[in-house]
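Missing here is one protein chain; the remaining ones are kept as they sit in the complex.
Our next item is chain A:
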Amino acid sequence: MKPAPFEYVVAGSWDEAVAALDGDSRVLAGGQSLVPLMNQRLVRPRRLVDISGIPGLIERRRGALRIGATVRQAALERSTLIAGGWPLLRQAVRHVGHPATRARGTIGGSVVHADPRAELICALIALDARFTLSSGRAVHGPLQLGPGELLTAIEVPRLQPFAKSAFVAYARTSGSFADAAVAVVLEPDRAADAVLGAGRAGEAEAAVRAGASATDAAALAADLVDGDHHRALVAELTRRALVEAGHA
């Protein structure tokens, strides 16, 4: 399990990183997904551009949360800004891998790697996050990077006062990829319900706003996924998440 030969470039800034990228390159952030794939030789880039040294901050800008792409997952767990204003991210990141992988893995790496089982993506979707790219573009919704484009930051809008959130997952063991997970954000006039790998459950959200019970709304969320056991998991996890976020 050693990678095929590759060239290694350290980028000190986003401009340097963009300049170093070509069609045969891959970006190395925390490496917790990419390096195992390279070690199995399933991914064989000619050049690796290491952006992990580019500084990234967790900060509040005009009320919104801005997280640099290279911020380690472990930093999300420790941030008091996140704990106070966007606790869903803290709730979700605890389901991502293990403490050792969270110490290296980055939030940007999770987003760009776009594994359908990525818990952080599910939470960011529930939070209506926007992705800022090196080209200056900002993307809301599914992230498609153009050639030579890099994710540089993630912006999460301010939540309304009295917002409540919950992240509930079922995984075979603590730290393994979840078989199903649900992120819920309930605000006085907004309900967000994101299902791992399937996006927002619009009908369930509408039902919650219309006063449906958690069980009834959860049944609608299950319609987003295939497979009867998977549906049962999503229904139960949605119900629990809604109850945990204060919806009966």
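Quick notes on this one:
We adopt the following convention: a residue touches a chain if its C-beta (ideal position, glycine included) is under 8 Å from a C-beta of that chain, and two chains touch if they have at least 3 such contacts; residues count from 1.
By definition in this document, contacts and distances are computed from a predicted model.
For the omitted chain of this complex, the UniProt record lists the protein as "Xanthine dehydrogenase family protein molybdopterin-binding subunit", which is one of "Xanthine dehydrogenase family protein molybdopterin-binding subunit", "Carbohydrate ABC transporter permease", "Cytochrome c oxidase subunit 1" or "Assimilatory nitrite reductase (NAD(P)H) small subunit". Across A:Glu16, A:Glu149 or A:Glu236, the single residue that touches the chain missing here is A:Glu236. Along chain A, the points of touch with the absent chain fall at residues 1-5, 40-41, 170, 172-176, 179, 229, 232-233, 235-236.
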